[in-house]
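Omission of a single protein chain aside, the complex is shown with its protein chains in their original locations.
In this document, chain identifiers A, B and C correspond to the written order of the chains, with residue numbering beginning at 1 in each.
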Amino acid sequence: MPVDYLPILVMIAIVTAFAVIALTLSAMTGPRRPNPTKLSPYESGMPPFGSARRRFSIKYYLTAVLFILFDIEIIFFYPWAVLFRDLGWFGLSAMGTFMLVLLIGYVYVWRKGGFEWD
Amino acid sequence: MTVNHYIFLSAILFSIGAVGVLIRRNPLIMFMGIELMLNAANLAFVAFSRQLQSIDGQVFVFLILAVAAAEVAVGLAIIVALFRTRQTVNVDDVNALKG
Amino acid sequence: MESIPFYFLAALAVLAALGVVVMRDPVYSALALAVVLTALAGLYVLLSAPFLAAAQVMIYAGAILILFVFVIMLLSPGREGDAPRGALKWQRPLAVIFGGALVAQLALVLLMTILPTGRGLYTPEYLAQIGSTQAVGAALFTDYLLPFEITSLLLLVAMVGVIVLAKKKS
Partner (left out) sequence: MTLDPIVITLIEAVVKTIVVIVALLTAFAYLTLVERYVIAKIQSRIGPNRVGAIGGIALLQPIADAIKMIFKEDFWPSQADKIIYTIAPGIAVGTALLAWAVMPLHPSTEIFGYRVDFFIADVNIGVLYLLAIGSLGVYGIVLGGWGSNNKYSMLGALRSTAQMISYEVSLGLALVGVLMISGSLSLVTIVEKQSFIWNVVWQPLGFIIYFIAAVAEVNRLPFDLPEAETELVAGYQTEYSSLKFALFYMAEYINMITVSAIAATMFLGGYQGPFGILPGVHWLVLKIMFFIFVMMWMRGTLPRFRYDQLMRFGWQVLLPLALANIFITALVMLVVGA
(Lines give C-alpha, C1' and ligand atoms only; values in the text may rest on other atoms or scores of the structure.)
Protein backbone atom coordinates (compact mmCIF):
# COMPACT_ATOMS: atom_id res chain seq x y z
CA MET A 1 0.00 0.00 0.00
CA PRO A 2 1.33 3.44 -0.85
CA VAL A 3 0.45 4.54 2.71
CA ASP A 4 3.19 2.24 4.03
CA TYR A 5 5.68 4.43 2.23
CA LEU A 6 4.47 7.69 3.75
CA PRO A 7 6.92 7.48 6.69
CA ILE A 8 9.78 7.14 4.20
CA LEU A 9 8.64 10.35 2.51
CA VAL A 10 8.59 12.02 5.92
CA MET A 11 12.07 10.75 6.60
CA ILE A 12 13.33 12.04 3.24
CA ALA A 13 11.94 15.48 4.12
CA ILE A 14 13.53 15.53 7.58
CA VAL A 15 16.90 14.24 6.33
CA THR A 16 16.92 16.86 3.56
CA ALA A 17 16.16 19.54 6.12
CA PHE A 18 18.98 18.26 8.31
CA ALA A 19 21.48 18.36 5.45
CA VAL A 20 20.41 21.86 4.42
CA ILE A 21 20.62 23.18 7.98
CA ALA A 22 24.06 21.63 8.50
CA LEU A 23 25.40 23.07 5.26
CA THR A 24 23.97 26.53 5.97
CA LEU A 25 25.27 26.49 9.53
CA SER A 26 28.67 25.56 8.20
CA ALA A 27 28.61 28.48 5.80
CA MET A 28 27.51 30.95 8.50
CA THR A 29 29.76 30.09 11.41
CA GLY A 30 33.49 30.30 11.47
CA PRO A 31 35.87 32.95 10.19
CA ARG A 32 36.10 33.87 6.53
CA ARG A 33 39.65 34.81 5.61
CA PRO A 34 40.28 33.56 2.09
CA ASN A 35 43.58 34.06 0.34
CA PRO A 36 44.75 32.78 -3.04
CA THR A 37 47.07 30.15 -1.58
CA LYS A 38 44.38 28.76 0.69
CA LEU A 39 41.90 28.58 -2.14
CA SER A 40 44.19 26.92 -4.62
CA PRO A 41 43.86 23.14 -5.07
CA TYR A 42 45.93 21.16 -2.58
CA GLU A 43 48.84 19.44 -4.26
CA SER A 44 51.10 18.58 -1.34
CA GLY A 45 52.58 22.06 -1.27
CA MET A 46 53.60 22.18 -4.91
CA PRO A 47 52.10 24.89 -7.11
CA PRO A 48 49.13 23.24 -8.81
CA PHE A 49 49.53 22.50 -12.49
CA GLY A 50 46.89 21.80 -15.10
CA SER A 51 43.29 20.88 -14.41
CA ALA A 52 42.15 17.96 -12.30
CA ARG A 53 39.55 17.15 -14.92
CA ARG A 54 41.86 15.25 -17.12
CA ARG A 55 40.91 12.09 -18.86
CA PHE A 56 41.51 9.01 -16.78
CA SER A 57 41.91 5.31 -17.37
CA ILE A 58 39.21 3.52 -19.33
CA LYS A 59 39.34 0.79 -16.70
CA TYR A 60 37.00 2.77 -14.47
CA TYR A 61 34.48 2.93 -17.27
CA LEU A 62 34.80 -0.79 -17.89
CA THR A 63 34.22 -1.53 -14.21
CA ALA A 64 31.09 0.60 -14.20
CA VAL A 65 29.74 -1.21 -17.27
CA LEU A 66 30.35 -4.63 -15.75
CA PHE A 67 28.67 -3.40 -12.59
CA ILE A 68 25.52 -2.43 -14.50
CA LEU A 69 25.30 -5.77 -16.23
CA PHE A 70 25.73 -7.68 -12.96
CA ASP A 71 23.37 -5.32 -11.17
CA ILE A 72 20.68 -6.43 -13.61
CA GLU A 73 21.50 -9.97 -12.63
CA ILE A 74 20.97 -9.14 -8.93
CA ILE A 75 17.63 -7.54 -9.63
CA PHE A 76 16.53 -10.68 -11.47
CA PHE A 77 17.70 -12.83 -8.57
CA TYR A 78 15.52 -11.06 -5.99
CA PRO A 79 12.03 -11.99 -7.21
CA TRP A 80 13.37 -15.44 -7.97
CA ALA A 81 14.71 -15.83 -4.43
CA VAL A 82 11.50 -14.83 -2.66
CA LEU A 83 9.51 -17.20 -4.88
CA PHE A 84 12.07 -19.99 -4.76
CA ARG A 85 10.00 -22.33 -2.55
CA ASP A 86 7.12 -22.24 -5.04
CA LEU A 87 9.27 -22.48 -8.14
CA GLY A 88 11.30 -25.49 -7.01
CA TRP A 89 13.38 -27.40 -9.55
CA PHE A 90 11.78 -25.48 -12.38
CA GLY A 91 12.99 -22.23 -10.86
CA LEU A 92 16.50 -23.58 -10.44
CA SER A 93 16.69 -24.71 -14.06
CA ALA A 94 15.26 -21.42 -15.34
CA MET A 95 17.75 -19.39 -13.34
CA GLY A 96 20.50 -21.90 -14.15
CA THR A 97 20.03 -21.33 -17.87
CA PHE A 98 20.04 -17.59 -17.35
CA MET A 99 23.22 -17.79 -15.31
CA LEU A 100 24.94 -20.13 -17.72
CA VAL A 101 24.60 -17.63 -20.56
CA LEU A 102 25.89 -14.84 -18.36
CA LEU A 103 28.74 -17.05 -17.18
CA ILE A 104 29.96 -17.27 -20.78
CA GLY A 105 30.16 -13.48 -20.77
CA TYR A 106 31.90 -13.50 -17.39
CA VAL A 107 34.54 -15.97 -18.63
CA TYR A 108 34.96 -13.94 -21.80
CA VAL A 109 35.54 -10.75 -19.82
CA TRP A 110 37.98 -12.60 -17.56
CA ARG A 111 39.94 -14.04 -20.51
CA LYS A 112 40.10 -10.66 -22.23
CA GLY A 113 41.59 -9.16 -19.09
CA GLY A 114 38.54 -7.11 -18.15
CA PHE A 115 39.29 -7.56 -14.45
CA GLU A 116 42.99 -6.77 -14.65
CA TRP A 117 44.37 -3.47 -13.35
CA ASP A 118 47.97 -3.07 -14.36
CA MET B 1 -5.74 10.44 -9.60
CA THR B 2 -6.97 8.88 -12.77
CA VAL B 3 -4.77 7.17 -15.30
CA ASN B 4 -5.13 10.25 -17.53
CA HIS B 5 -3.04 12.34 -15.13
CA TYR B 6 -0.20 9.86 -15.34
CA ILE B 7 -0.44 9.50 -19.11
CA PHE B 8 -0.43 13.27 -19.54
CA LEU B 9 2.66 13.55 -17.33
CA SER B 10 4.24 10.79 -19.38
CA ALA B 11 3.46 12.72 -22.57
CA ILE B 12 5.07 15.88 -21.19
CA LEU B 13 8.21 14.02 -20.14
CA PHE B 14 8.39 12.25 -23.48
CA SER B 15 8.16 15.54 -25.36
CA ILE B 16 10.81 17.18 -23.19
CA GLY B 17 13.10 14.23 -23.91
CA ALA B 18 12.41 14.44 -27.65
CA VAL B 19 13.07 18.18 -27.72
CA GLY B 20 16.28 17.57 -25.77
CA VAL B 21 17.50 15.12 -28.38
CA LEU B 22 16.78 17.64 -31.12
CA ILE B 23 18.25 20.80 -29.64
CA ARG B 24 21.45 19.54 -28.01
CA ARG B 25 24.69 18.78 -29.83
CA ASN B 26 26.39 16.83 -27.05
CA PRO B 27 25.73 13.11 -27.61
CA LEU B 28 25.78 12.45 -23.86
CA ILE B 29 22.93 14.86 -23.24
CA MET B 30 21.11 13.62 -26.33
CA PHE B 31 21.42 10.15 -24.87
CA MET B 32 19.97 11.42 -21.60
CA GLY B 33 17.05 12.78 -23.61
CA ILE B 34 16.49 9.30 -25.01
CA GLU B 35 16.55 7.88 -21.50
CA LEU B 36 13.95 10.47 -20.54
CA MET B 37 11.70 9.30 -23.37
CA LEU B 38 12.20 5.68 -22.35
CA ASN B 39 11.24 6.50 -18.78
CA ALA B 40 8.17 8.39 -19.90
CA ALA B 41 7.06 5.25 -21.74
CA ASN B 42 7.75 3.21 -18.60
CA LEU B 43 5.53 5.51 -16.57
CA ALA B 44 2.73 4.96 -19.08
CA PHE B 45 3.23 1.21 -18.81
CA VAL B 46 2.96 1.24 -15.02
CA ALA B 47 -0.05 3.57 -15.11
CA PHE B 48 -1.86 1.29 -17.53
CA SER B 49 -0.84 -1.71 -15.48
CA ARG B 50 -2.86 -0.30 -12.59
CA GLN B 51 -5.70 0.87 -14.80
CA LEU B 52 -6.12 -2.56 -16.41
CA GLN B 53 -5.40 -4.36 -13.13
CA SER B 54 -2.85 -6.52 -14.86
CA ILE B 55 0.74 -7.23 -13.91
CA ASP B 56 1.99 -7.38 -17.51
CA GLY B 57 2.83 -3.68 -17.66
CA GLN B 58 5.08 -3.99 -14.64
CA VAL B 59 6.87 -7.03 -16.06
CA PHE B 60 7.42 -5.10 -19.26
CA VAL B 61 9.00 -2.20 -17.40
CA PHE B 62 11.18 -4.64 -15.53
CA LEU B 63 12.46 -6.13 -18.77
CA ILE B 64 12.86 -2.66 -20.26
CA LEU B 65 15.19 -1.82 -17.38
CA ALA B 66 17.46 -4.66 -18.45
CA VAL B 67 17.30 -3.61 -22.08
CA ALA B 68 18.04 0.00 -21.14
CA ALA B 69 21.09 -1.09 -19.18
CA ALA B 70 22.48 -3.05 -22.12
CA GLU B 71 21.67 -0.20 -24.46
CA VAL B 72 23.40 2.41 -22.30
CA ALA B 73 26.45 0.20 -21.82
CA VAL B 74 26.96 -0.25 -25.55
CA GLY B 75 25.83 3.24 -26.49
CA LEU B 76 28.27 4.91 -24.15
CA ALA B 77 31.01 2.54 -25.29
CA ILE B 78 30.40 3.79 -28.83
CA ILE B 79 30.58 7.43 -27.68
CA VAL B 80 33.84 6.70 -25.86
CA ALA B 81 35.28 4.91 -28.90
CA LEU B 82 34.17 7.82 -31.07
CA PHE B 83 35.86 10.30 -28.82
CA ARG B 84 39.07 8.32 -28.81
CA THR B 85 39.33 8.37 -32.59
CA ARG B 86 37.93 11.85 -33.25
CA GLN B 87 38.73 13.86 -30.10
CA THR B 88 35.32 15.52 -30.18
CA VAL B 89 31.88 14.81 -28.85
CA ASN B 90 29.96 17.32 -30.89
CA VAL B 91 27.60 15.35 -33.11
CA ASP B 92 27.86 17.92 -35.90
CA ASP B 93 31.52 17.03 -36.33
CA VAL B 94 30.77 13.34 -36.64
CA ASN B 95 29.72 13.17 -40.26
CA ALA B 96 32.01 10.54 -41.72
CA LEU B 97 29.05 8.60 -43.04
CA LYS B 98 27.52 11.63 -44.71
CA GLY B 99 26.87 11.04 -48.41
CA MET C 1 -4.86 11.33 -0.60
CA GLU C 2 -2.99 10.44 -3.76
CA SER C 3 -3.16 13.91 -5.27
CA ILE C 4 -0.68 15.78 -3.01
CA PRO C 5 2.25 13.42 -3.57
CA PHE C 6 1.28 13.05 -7.22
CA TYR C 7 1.38 16.75 -8.00
CA PHE C 8 4.55 17.21 -5.98
CA LEU C 9 6.39 14.36 -7.73
CA ALA C 10 5.00 15.31 -11.14
CA ALA C 11 6.16 18.91 -10.76
CA LEU C 12 9.57 17.72 -9.57
CA ALA C 13 9.88 15.35 -12.52
CA VAL C 14 8.91 17.97 -15.11
CA LEU C 15 11.20 20.66 -13.66
CA ALA C 16 14.13 18.25 -13.45
CA ALA C 17 13.42 16.99 -16.98
CA LEU C 18 13.61 20.58 -18.23
CA GLY C 19 16.87 20.82 -16.30
CA VAL C 20 18.28 17.81 -18.15
CA VAL C 21 17.56 19.50 -21.45
CA VAL C 22 18.71 23.05 -20.71
CA MET C 23 21.74 22.64 -18.38
CA ARG C 24 25.01 23.68 -19.99
CA ASP C 25 27.22 21.31 -18.02
CA PRO C 26 26.58 17.58 -18.65
CA VAL C 27 27.24 16.79 -14.96
CA TYR C 28 24.28 18.96 -13.99
CA SER C 29 22.17 17.31 -16.66
CA ALA C 30 23.03 13.93 -15.21
CA LEU C 31 22.10 15.12 -11.71
CA ALA C 32 18.79 16.47 -12.98
CA LEU C 33 18.15 13.13 -14.65
CA ALA C 34 18.80 11.43 -11.32
CA VAL C 35 16.08 13.61 -9.79
CA VAL C 36 13.67 12.70 -12.61
CA LEU C 37 14.34 9.01 -12.09
CA THR C 38 13.83 9.23 -8.34
CA ALA C 39 10.60 11.19 -8.78
CA LEU C 40 9.39 8.53 -11.20
CA ALA C 41 10.24 5.88 -8.62
CA GLY C 42 7.99 7.77 -6.19
CA LEU C 43 5.20 7.73 -8.78
CA TYR C 44 5.65 3.97 -9.20
CA VAL C 45 5.08 3.59 -5.47
CA LEU C 46 1.86 5.59 -5.84
CA LEU C 47 0.87 3.22 -8.65
CA SER C 48 1.37 0.18 -6.37
CA ALA C 49 4.58 -0.91 -8.04
CA PRO C 50 7.16 -0.52 -5.24
CA PHE C 51 9.32 -3.31 -6.60
CA LEU C 52 9.77 -1.40 -9.84
CA ALA C 53 10.44 1.75 -7.84
CA ALA C 54 13.34 0.07 -6.03
CA ALA C 55 14.61 -1.50 -9.25
CA GLN C 56 14.39 1.88 -10.95
CA VAL C 57 16.46 3.63 -8.29
CA MET C 58 18.95 0.78 -8.04
CA ILE C 59 19.50 0.20 -11.77
CA TYR C 60 18.78 3.55 -13.33
CA ALA C 61 19.87 6.06 -10.73
CA GLY C 62 22.44 3.86 -9.01
CA ALA C 63 24.09 2.16 -11.96
CA ILE C 64 23.21 3.57 -15.38
CA LEU C 65 23.54 7.19 -14.32
CA ILE C 66 26.81 6.49 -12.50
CA LEU C 67 28.08 5.22 -15.84
CA PHE C 68 26.93 8.45 -17.47
CA VAL C 69 28.79 10.45 -14.84
CA PHE C 70 31.88 8.30 -15.36
CA VAL C 71 31.81 8.88 -19.11
CA ILE C 72 31.34 12.62 -18.61
CA MET C 73 34.40 12.60 -16.37
CA LEU C 74 36.29 10.27 -18.72
CA LEU C 75 35.80 12.58 -21.66
CA SER C 76 35.70 15.89 -19.74
CA PRO C 77 33.84 17.47 -22.63
CA GLY C 78 33.07 20.54 -20.56
CA ARG C 79 30.46 22.90 -21.91
CA GLU C 80 29.26 22.25 -25.39
CA GLY C 81 30.12 24.43 -28.35
CA ASP C 82 28.09 27.02 -30.16
CA ALA C 83 24.62 26.75 -31.56
CA PRO C 84 24.22 24.48 -34.57
CA ARG C 85 25.57 25.84 -37.81
CA GLY C 86 24.29 26.09 -41.35
CA ALA C 87 21.33 23.95 -42.27
CA LEU C 88 20.67 23.11 -38.63
CA LYS C 89 20.14 26.73 -37.65
CA TRP C 90 16.36 26.35 -37.57
CA GLN C 91 16.48 23.11 -35.67
CA ARG C 92 16.17 24.57 -32.18
CA PRO C 93 13.03 26.70 -32.57
CA LEU C 94 11.48 24.01 -34.75
CA ALA C 95 12.22 21.39 -32.13
CA VAL C 96 10.49 23.41 -29.43
CA ILE C 97 7.44 23.92 -31.64
CA PHE C 98 7.46 20.23 -32.44
CA GLY C 99 7.62 19.37 -28.74
CA GLY C 100 4.67 21.64 -27.96
CA ALA C 101 2.70 20.11 -30.82
CA LEU C 102 3.47 16.62 -29.52
CA VAL C 103 2.12 17.45 -26.06
CA ALA C 104 -0.96 19.11 -27.55
CA GLN C 105 -1.65 16.15 -29.77
CA LEU C 106 -1.31 13.61 -26.96
CA ALA C 107 -3.50 15.73 -24.71
CA LEU C 108 -6.13 15.90 -27.44
CA VAL C 109 -6.08 12.13 -27.90
CA LEU C 110 -6.34 11.65 -24.16
CA LEU C 111 -9.31 13.97 -23.94
CA MET C 112 -11.10 12.29 -26.81
CA THR C 113 -10.74 8.70 -25.71
CA ILE C 114 -12.23 7.01 -22.69
CA LEU C 115 -9.66 4.57 -21.45
CA PRO C 116 -10.95 1.11 -20.56
CA THR C 117 -11.08 0.03 -16.95
CA GLY C 118 -9.69 -3.41 -16.40
CA ARG C 119 -11.26 -6.12 -14.35
CA GLY C 120 -8.05 -8.04 -13.93
CA LEU C 121 -6.78 -9.99 -10.97
CA TYR C 122 -4.09 -7.55 -9.89
CA THR C 123 -5.97 -4.81 -8.09
CA PRO C 124 -3.84 -2.54 -5.89
CA GLU C 125 -5.25 -4.31 -2.82
CA TYR C 126 -4.31 -7.74 -4.14
CA LEU C 127 -0.84 -6.48 -5.11
CA ALA C 128 -0.31 -5.08 -1.61
CA GLN C 129 -1.39 -8.39 -0.13
CA ILE C 130 0.93 -10.66 -2.12
CA GLY C 131 3.69 -8.08 -2.60
CA SER C 132 4.60 -6.56 -5.93
CA THR C 133 7.95 -8.39 -6.01
CA GLN C 134 6.19 -11.73 -5.80
CA ALA C 135 3.62 -10.69 -8.40
CA VAL C 136 6.24 -9.57 -10.91
CA GLY C 137 8.35 -12.66 -10.19
CA ALA C 138 5.41 -15.02 -10.67
CA ALA C 139 4.59 -13.51 -14.04
CA LEU C 140 8.24 -13.41 -15.05
CA PHE C 141 8.79 -17.11 -14.41
CA THR C 142 5.61 -18.26 -16.14
CA ASP C 143 4.25 -16.14 -18.99
CA TYR C 144 7.46 -14.22 -19.54
CA LEU C 145 9.99 -17.01 -19.19
CA LEU C 146 11.23 -16.69 -22.76
CA PRO C 147 11.85 -12.91 -22.59
CA PHE C 148 13.59 -13.51 -19.28
CA GLU C 149 15.99 -16.05 -20.77
CA ILE C 150 16.56 -13.88 -23.82
CA THR C 151 17.55 -11.01 -21.53
CA SER C 152 20.59 -13.06 -20.54
CA LEU C 153 21.60 -13.25 -24.20
CA LEU C 154 21.18 -9.51 -24.48
CA LEU C 155 23.40 -8.94 -21.47
CA LEU C 156 25.98 -11.36 -22.89
CA VAL C 157 26.05 -9.47 -26.17
CA ALA C 158 26.39 -6.18 -24.31
CA MET C 159 29.31 -7.54 -22.28
CA VAL C 160 31.13 -8.76 -25.38
CA GLY C 161 30.36 -5.56 -27.26
CA VAL C 162 31.67 -3.32 -24.53
CA ILE C 163 34.90 -5.27 -24.18
CA VAL C 164 35.45 -5.20 -27.94
CA LEU C 165 34.76 -1.46 -28.15
CA ALA C 166 36.72 -0.44 -25.09
CA LYS C 167 39.73 -2.70 -25.41
CA LYS C 168 40.57 -1.65 -28.94
CA LYS C 169 44.12 -0.39 -29.23
CA SER C 170 43.99 2.97 -30.91
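General observations
By definition in this document, a contact is a pair of C-beta atoms (placed from the backbone, for glycine too) under 8 Å apart; a residue touches a chain by one contact, two chains touch by 3 or more.
What you see is a predicted model; the values in this text were computed from it and never measured.
Note that the absent chain touches A, C when the full complex is taken as a whole.
Even with one chain removed from view, subunit A keeps its contact list with that chain: residues 3-8, 10-12, 14-16, 18-20, 22-23, 25-27, 29-34, 36, 38-44, 48, 51-53, 56, 59-60, 63-64, 66-67, 70-71, 73-74, 77-78, 81-85, 88-89, 91-92, 95-96, 99, 110, 115-118. Contacts to the hidden chain, counted on subunit C, fall at residues 1, 25, 27-28, 31, 34, 50-51, 53-55, 57-58, 61-63, 66, 69-70, 73, 128, 131-133.
Rule of thumb we're sticking to: only the chains that are shown with their structure count from here on.
The touch graph of the protein chains shown is complete. In this view the innermost chain, defined by its CA centroid being closest to the centroid of all protein CA atoms, is C. Spacing of subunit A relative to subunit C, judged by their CA centroids, is 18 angstrom.
Note on chain placement: the centre of subunit B and the centre of subunit C lie 6 Å apart, centres being C-alpha means.
Between the CA-based centres of subunit A and subunit B the separation comes to 21 Å, rounded to the whole angstrom.
Each of residues 62, 65-66, 69-70, 72-73, 76-77, 80 in subunit B touches at least two other chains. Shared contact sites, meaning residues of subunit A that touch two or more other chains, fall at 58, 61, 65, 68-69, 71-72, 75-76.
Those residues of subunit C lying in contact with subunit B across their complex are 2-3, 6, 10, 13-14, 17-18, 20-21, 23, 26, 29-30, 33, 36-37, 40, 43-44, 46-49, 51-52, 55-56, 59-60, 63-64, 67-68, 71-72, 74-75, 77, 80-81, 84-85, 88, 91-92, 94-96, 98-100, 102-103, 106-107, 110, 115-124, 127, 132, 135-136, 138-140, 143-144, 147-148, 151, 154-155, 157-158, 161-162, 165-166, 168, 170. Every residue of subunit A that touches subunit C in the complex is listed here, in rising order: 1-3, 5, 9, 53-56, 58, 60-62, 64-69, 71-73, 75-76, 78-80, 82-83, 86-87, 90-91, 94, 97-99, 101-102, 104-106, 108-109, 112-114.
Of all residues in subunit A, only 58, 61, 65, 68-69, 71-72, 75-76 touch subunit B in the complex they form.
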